[in-house]
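Pasting a structure here, questions to come.
All protein chains but one are shown at their positions in the complex.
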Amino acid sequence: MHPHRYFDPDPATRAIATDLYARVESLPLVCPHGHVDPKMLATNEPFPDPATLLVIPDHYVTRMLYSQGVRLEQLGIPSRDGTPVETDPRKVWQLFADHYPLYRGTPTGAWLQDEFEGVFGITERLSGANAMAIYDHLEACLARPEFLPRALYERFNIAVLCTTDAAGDTLEHHQAMRAEGWGNVRPTFRPDMAVTLSHPSWHAEIDRIGAATGESMATYASFIRGLEARRAFFKSMGATATDHAVLVPRTERLADADAAATYARALAGTATAEDADRFAAHMLMELARMSVDDGLVMQLHPGSFRNHNTRIFDRFGADRGCDIPIATEYTRNLHPLLNAYGNEPGFTLVLFTLDETTYSRELAPLAGHYPAVVLGPPWWFHDSIEGMLRFRHMATETAGFYNTAGFNDDTRAFPSIPARHDVARRVDATFLARLVTRHILDEADAHEIVVDLSARLVRKVYRLGE
Amino acid sequence: MHPHRYFDPDPATRAIATDLYARVESLPLVCPHGHVDPKMLATNEPFPDPATLLVIPDHYVTRMLYSQGVRLEQLGIPSRDGTPVETDPRKVWQLFADHYPLYRGTPTGAWLQDEFEGVFGITERLSGANAMAIYDHLEACLARPEFLPRALYERFNIAVLCTTDAAGDTLEHHQAMRAEGWGNVRPTFRPDMAVTLSHPSWHAEIDRIGAATGESMATYASFIRGLEARRAFFKSMGATATDHAVLVPRTERLADADAAATYARALAGTATAEDADRFAAHMLMELARMSVDDGLVMQLHPGSFRNHNTRIFDRFGADRGCDIPIATEYTRNLHPLLNAYGNEPGFTLVLFTLDETTYSRELAPLAGHYPAVVLGPPWWFHDSIEGMLRFRHMATETAGFYNTAGFNDDTRAFPSIPARHDVARRVDATFLARLVTRHILDEADAHEIVVDLSARLVRKVYRLGE
Partner (left out) sequence: MHPHRYFDPDPATRAIATDLYARVESLPLVCPHGHVDPKMLATNEPFPDPATLLVIPDHYVTRMLYSQGVRLEQLGIPSRDGTPVETDPRKVWQLFADHYPLYRGTPTGAWLQDEFEGVFGITERLSGANAMAIYDHLEACLARPEFLPRALYERFNIAVLCTTDAAGDTLEHHQAMRAEGWGNVRPTFRPDMAVTLSHPSWHAEIDRIGAATGESMATYASFIRGLEARRAFFKSMGATATDHAVLVPRTERLADADAAATYARALAGTATAEDADRFAAHMLMELARMSVDDGLVMQLHPGSFRNHNTRIFDRFGADRGCDIPIATEYTRNLHPLLNAYGNEPGFTLVLFTLDETTYSRELAPLAGHYPAVVLGPPWWFHDSIEGMLRFRHMATETAGFYNTAGFNDDTRAFPSIPARHDVARRVDATFLARLVTRHILDEADAHEIVVDLSARLVRKVYRLGE
């Protein structure tokens, strides 16, 4: 890997980017949003094998193989309908290696290269020919104590790592780590299941919340108290934020009696699809109200049409690379919520999008006005070199730097965390260098801003200390 | 400020941009659309104080401060509900200076820097520490005759300045300047209030038009005659254009009887929201028809959700930085209008947008076909270095250069006018230089085009002479 990778080729710009990057390259990683399994760090058991670590669970990796005709069965992805799948991780690895050129020019390719070299010391490019040799090397690494999860956590220089957890979760692994006094791993309160009346596990989740809180959950008022109690518990376990995934970010407060009747219909199993939509829109209002009250930062991730490919979902379940974005509207949808809470001094709403057209049209204007609104980093498909550059170029002039929330890796692929932060730091250095060579920004200001973007803003927005 | 600011860092491109910019840097400013108060130039009274001139009325400046927790009360913005606000302009200035780093990387920051240095001779960067010294300097400037409005107008080398005026406006200040024979300040006919049946001041505006024209305004026919008479009066005061702000650019001709009945309901106070929408869509047709008849250039500014933040609107009124764009559709909405009038040789329709996705998808194709359609420059949030580059890169290949309307500053911040034109000229020089170094454009052609973009096109489109 070239030390100047991702910087612009213009020599003057590259020199400034190199200098800016050097100022943040080694800063600790602040990870306010992601999907690492807390059990991994709580139990600290060795990673199983290279394919199970790097290929099988990573839908970025497997979707690209699938798009080119590799079947998920061949990749050893566990089926839920009993379909037999490949069980030999070496065969999975070989198939992955045979198709490695597919990742050319993609962020997945950049992350993998960085993981191979940075985490495992592999400088050779993976190919069909060297697949087994590299597998052997990786396998040997994973058997050594310095590749245990906690050793990597420390080697990666992670300052804080936030997980994402259902409202009804026991947080047993967070409790265990806190009891042990190890690390800085924090839960995030994600009540999607509990507020989605049409979710197949809604009743079960309601029961879990009831069991955890002692609430009967028999009425809307009890439901609200249950959520509030769970938020308090999450806070006691270190949470500083909540997260909410919705298809459309509709917000609308229902009258209490209406909300209560809707909730009652859901309990009775008679809620309609429109009930579910209205209740979800109402609950975004109510969850914002709770954030105003308890200070948990509210994150909103709208616009993903989940499980678009029914055949894959039926056989392999969710998170298999079949989620496709839709156009998303914020100005009108968030109008009720922002009018109710957007001026509250203690409230922070971090907005994400899969629709890049909203950066300059809706999100930057909202963030550049409402005290509560902050822009999250480019999300998912846009968490990439070009995607991050587009975000900065499109959002900065209207939102400025200080209404943005730094970077988050949003990943379940633990070994990719340093690579992802490194890409973000390099891209921010590139963007700032472009402003400096065009005399839009002073170099002294850029020195300060590059640290803001890599470290200060994320801590400030997510209330994660200095 | 660096003399090569905003140009690309590539030495070859920068050299060409520098040359191109030098060819237009000192050309007179043609300002066909903006919001300067004509009273300022008619009375030529000294500007009050630095905060009242540069901070308090500029919603670009204050929205950014508000987004970071500064309250508008602290900024001395007059309230309309009796809430007390800061009255000491020095305190307002200090607060502004304390937060000056918020403008890093924003066009507001670039304009302010240019105003400070270019208009007031301040080369030091504003900060909390030097806030009062700079205030003193500005205050001293403003007391001198060379900083009176007309002196600045002349120093700025303004060739023509168009204001924006309600249909019922007396244009008393325009009349005074014309009587006096000073300057080249022209009104623009903006009948939004008169054609918006739901506007709280609709009845009052109708009465003003009636009083000004001698029309009874008791019927739709009289209303139309009133508007036509006002247009004729605006023309006699030098107007060459009209302007229309709508949320959605719906156009649809109603039958005369339908329009008349709708107007009658509005007079009777019984018009519905759908009446208002249909009447507005109808009036865009009718105003286009009038433009075909009287030759006034028609400008359309759609897509701003005004006063999104109700709490701010209730306390401080309109134009406080709370207007948020929405996605805008032109192809279908303008179909009736363009089919009726888009082929008329004498008709010019200047289209603006807050939705950059329409540049390449709808606006450039429309401008590259209909004789009447011309593209206005990037508007509001997009009147910025990156925004202007995006516009040129996205619109030029389909619309060409000659279906665009040059630059307009669209500002109420009088001292920022030279800075705004200068940014546009630098960006156009940069864009053209990029085409030259990539051998898309000959250098000789670029010499001609840079003058077209800075001077010729705006005069031609807005019929402002040679």
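A few notes on this one:
Residue numbering begins at 1 within each chain, and the chains themselves are lettered A and B in the order written.
Going forward, a residue touches a chain if its C-beta (ideal position, glycine included) is under 8 Å from a C-beta of that chain, and two chains touch if they have at least 3 such contacts.
Keep in mind that this is a model prediction, so the values were computed, not measured.
Across the entire complex, the residue among A:Asp165, A:Asp192, A:Asp355 or A:Asp428 in touch with the chain not shown is A:Asp355.
Shown as candidates are A:Thr106, A:Ser198 or A:Thr219; the residue that touches the absent chain is A:Thr106.
Only one of A:Thr43, A:Ser67 or A:Ser216 touches the chain withheld from this view, namely A:Ser67. The missing chain lies against subunit B, touching residues 10, 12-13, 327, 329, 331-332, 335, 338-339, 342-343, 345, 357, 360-362, 364-371, 373, 393-394, 396-403, 434-435, 437-442, 445, 449. In the full complex, subunit A touches the omitted chain through residues 1-2, 4-10, 63-64, 66-69, 101-107, 110, 125, 305, 308-312, 321-327, 354-357, 381-382, 384-387, 390.
We take it that only the chains that are shown with their structure count from here on.
Subunit A and subunit B have Cα centroids lying 40 Å from one another.
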